[in-house]
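Missing here is one protein chain; the remaining ones are kept as they sit in the complex.
Up next is chain A:
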Amino acid sequence: MSRPEDTLPPDLFYNDAESRKYTTSSRIQNVQVEMTNRALSLLHLQTPSLILDIGCGSGLSGEILSSVAPSSGGPHIWTGMDISASMLEIALQRDVEGDLLLADIGQGVPFRAGTFDAAISISAVQWLCNAESSDTSPQGRLARFFGGLYASLKRGGRAVCQFYPKNESQRSMVSAAAIRAGFGAGILEDGGGTKGAKVYLVLSVGGGLLRGLWRGWRGWMLRRGVGEACKGRGGRRLGGKGGSSGF
């Protein structure tokens, strides 16, 4: 099956018909909800927070943020960025609570420094790897995105980006761009090696915080600074067939 990213740019791929099909599919809804909850749990938010939803689409991910119960530290207030006007139009029709910006994350993140407590991105960042034109490159767009995201988060803030890397090289290109922007970064994989594998890039501003977070994790690839350290060589396998490691 061909990847949508390889067929069209995102604003053309997610036209009215595709956006509707995407949003009304109960299979997609379930997967997006599950991944958003996973991302949210990795953020460890204790109080109602201001969150950026990167590539928010029709709001399947964002509305989870609005519905977190006070007993679990919510509800959160979110702002979404998306490049597809059709997706945002559906978000409007669905009456989501978050604010919506029509914006290309490859152009940056237009918020002042230290705005957000946290950010999530569910199934969007891989789109940045497909940008071939005379005035942009995937590397340039990834750099502007992660640079802007880094600046827009408050100190100690975290971001979790679930994405679908096409291959090993896309996966390293994306994490390397995040690290170059200043993030402490790690990759967590649920169901590795299976068809339903999910990759989460976990980022923090001011790397110290991540240390405690890693401790509970079994065998995930850990990257800090520009170098890369593997925590337990069998790590990738451990995170594999057994599915999610959880906390």
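Convention: a contact is a pair of C-beta atoms (placed from the backbone, for glycine too) under 8 Å apart; a residue touches a chain by one contact, two chains touch by 3 or more; residues count from 1.
Heads up, the rule we're going with is that contacts and distances are computed from a predicted model.
When the unshown chain is looked up in UniProt, the name that turns up among "Non-structural maintenance of chromosomes element 1 homolog", "Ras-related protein Rab-17", "DNA-directed RNA polymerases I and III subunit RPAC1" or "Trm112p-like protein" is "Trm112p-like protein".
For the options A:Thr115, A:Gln139 or A:Ser172, the residue in contact with the chain missing from this view is A:Thr115. Between the chain not shown and the residues A:Glu18, A:Glu34 or A:Glu97, the one that touches is A:Glu97. By the touch rule set out above, chain A reaches the unshown chain at residues 47-50, 70, 75-77, 79, 81, 83, 88, 92, 97, 99-104, 107-108, 110-112, 114-115, 117, 135-136, 144, 154.
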